[in-house]
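Here it is, the structure in full.
All protein chains but one are shown in place.
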Amino acid sequence: MALFNKAFARLLNAALSILGSLVLVFFIIYMMPGDPVLSMLDPSTATPEAIENMRIQLGLDRPFYAQFADYFTNMVQGDFGQSLITSEPVLDKILLHLPATLALTLASVIFSIVIGVAFGVLSAVYRNRWLDSAVRIIGLFGISMPTFWSGILLILIFSVQLNWLPVMGSDSLAALVLPSLALGFVGAGFIIRMVRSSMVEVLDEQFILTLRAKGLSERLIMYRHALRNALIPAVTVIGLHIGELLAGTVVIETVFSRQGIGRIVADAIMSKDMPVIQGVIFFSAIVYVIINLLVDLSYSVIDPRIRKSAGTR
Amino acid sequence: MKDITSERSAVRLPKWRGTKIKGGLSASNLSVLIAGFVLVFITVCAIVPSWIAPYAPTFMFSDEILVAPSLAHLFGTDYFGRDVFSLVVHGSRDSMIIGVSAVLIGAVAGGGIGALAGYIGGIIDAIFMRVIEILMTIPGVLLALAIAAALGPSLKNIVLAIAISSIPGYARIMRGQMISIKKRPYVAASRSIGASNARILFWHILPNAWSPILVMATIGLGSAILTGAGLSFLGLGVIKEVPDWGALLSQGRNYLTAGWWMATFPGLAITAFVLSINIAGDKVQDFANPKTSKGR
Partner (left out) sequence: MKKIIGGTKFLFILISLLLIVSGCSQSAAKDSQASASQSGGNPPAGGDLTYALATSPDTLDPHRSSLAVSVRAFRTIYDSLVVQDENNEIQPWLATEWVVSEDGKSYTFKLREDVKFHDGTPFNAEAVKYSFDRIIDPKTKALNSVALLAPYESAEVLDDHTVKLNLKSPSASFLSNLSQAMLGIVSPTAAEKYGEQFGKNPVGTGPFEFVSWTENAEIKVEKNTDYNWAPSYVKNEGAPYLDTLTFKIIPEEATRIGSVQSGQVLAAETVPPQNIAALEKDPNYNLLKVNTLGLPYTLFFNQREEPWSDVNVRKAVLQAVDVDAIVKTLYMGTYDRAWSPLTPGILGYDKSLENSWKVDVAAANKLLDEAGYKVGADGIREKNGEKLTLNYVDSSPNREKRNDIAVIVQQQLKKVGIAVEVNITPDFRSVIYENSDYDLYGNSMMNSDPNALRGIYHTPEETQVLESLVGGYDDRLDELLEQGTVEADPAKREEIYKEAQHIIIEQAMIIPIYVFPYTVAASNKVDGIVFDALGYPLFNDATVSQ
């Protein structure tokens, strides 16, 4: 029962956060200069009545709170409205593009965990040797290169020069490789740092020394005891950066001409297409909440100690 | 709070330099040395670019368009015929402004919110953290994109957009610090001898809580510049007569085959800066980490 209450409270919190983010974004976009109606009518022939009618038809003549209330009541009933520009249902649009973004995000997460943990452990084990320095520098490059630059470089090297992988698209597994490399490189950089420093700490701790003294093999110590502890920060980083990862898709999807909600929302922000922006924010907030739930869950999988004291964050 | 931060850093920095010199030239100390040099050089560029840049950054050599790097043009020329080296040197100023002011605003606002929420607790904590949670559910770059689109692409607005999107990170870290330090025995001790809330907060808690914020801020400096570059890429970056690094890189990205130097050098400038600041950040972290510096 207590567990149920806790889960319920969490869900309620998440719902409140999502509602809040919808209000906030609605307000920001409402403040934006410009008028979507102007891009829907031909400037040279539109009459004042036509423009006014269009505004009334779209409800844009009404105050902010009324517009939001309208939007919200419809949304609760599952109606996310239509794009102001293309008059497509927003829900269809998002459901069409979300899978590609999720695939990209997931592939990047996996890539960054695999590379990040492997390199982080290497770095910690060979602490202060040249391998450590090399790995750390590589990791720092990941953090410090703008993704649109590394993305275009990857295209030029692996697609144009070597012709190994497709330049663009979202219709094959091969086309997923370069974009998730470009995006995952960033996360890998952060994870390398976190894993290295926590591994270094763990390796110095009493229980490892004890295990060593007991004569356990170095490999066993490494994998069963040290790595488990090192995974926690990696997972934390993913939880913290999932938002950035989702946002990173805006740039990566443009560079690689992939489908996805990142590109949709960037276009929508430029054209002040409120229903689309709101729809994307809603879904990315949900993804954010789910991923963070998974992150919390995975803590208890990785570290039994946390399982016992779960919830005290 | 800001005063305390700078006072503490003033106290700490000499000590850090001391350990570096004692340590000799190991690989890690060498990288710190190089990083320090890069940071000093970039700072000088940002403050007095005309001392270093050989040409005016906006001057267009109309007969030398897309010329490869040479002695006359160390980093080559761009598609306007401008000297890329001079552009990078002059561009450092706006890039620094974006990085430093976004971090300052974000860290002060976020740190402040987090400190209050963590220290006071209760309903204030609940409200503040709700707001922070809301900001966190909107991906940072998207928030910056929306704010930049709403306010328009001036330097001030871009800084504001990046700063706002970085607030949640600082707030969460600060709050966590607050809550853990609040429970420490010496705080309870000083409360028992009748110290005021303000005194406890400013004298006992903040000085012990700021180090993760400092670490985060060094990293944030780099990511602010990267976010700015991303905004330039999406067409919402700062537009100025002398472009910042992000704008330069964004302009050069379509010339990688026709003139690789145009994007590469501004890109390397960003990378070198972010790399150095992170190496410095690592050092700060090593130093600020209570586990490794027990002698406080």
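Per-chain residue numbering starts at 1, and chain names A and B are given in the order in which the chains are listed.
Basically, a residue touches a chain if its C-beta (ideal position, glycine included) is under 8 Å from a C-beta of that chain, and two chains touch if they have at least 3 such contacts.
No experiment lies behind these values; they were computed from the predicted model shown.
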Omitted chain's touching partners, listed by label: A, B
Omitted-chain contact residue, chosen from A:9, A:31, A:160 or A:209: A:160
Residue among A:118, A:168, A:216 or A:293 that touches the chain left out of view: A:168
Residue numbers in chain A that touch the chain omitted from display: 32-35, 38-48, 50-51, 85-88, 93, 96-97, 99, 103, 106-107, 110, 152, 155-156, 159-160, 163, 166-174, 176, 224, 228, 231, 254-260, 263-264, 267, 270-272, 298, 301-302, 304
Footprint left on chain B by the chain that the document does not show: 58-60, 62, 65-66, 79-81, 149, 152-153, 235-236, 239, 241, 251, 253-259
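Following the convention adopted for this analysis, only the chains that are shown with their structure count from here on.
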Distance from chain B to chain A - Cα centre to Cα centre, in angstrom: 22
Residues of chain B that touch chain A when the two form their complex: 26-28, 31, 130-131, 133-142, 145-147, 149-150, 152, 169, 219, 222-223, 226, 229-230, 233-235, 246, 249-250, 253, 256-257, 263, 267, 270-271, 273-275, 278-279, 282, 285, 291
Complex interface listing, chain A residues touching chain B: 13, 16-18, 20-21, 24-25, 28-29, 31-33, 128-130, 132-133, 137, 140-141, 143-149, 152-153, 156, 193, 197, 201, 240, 243-244, 246-248, 250-251, 254, 265-266, 269-270, 277, 281, 284-285, 288-289
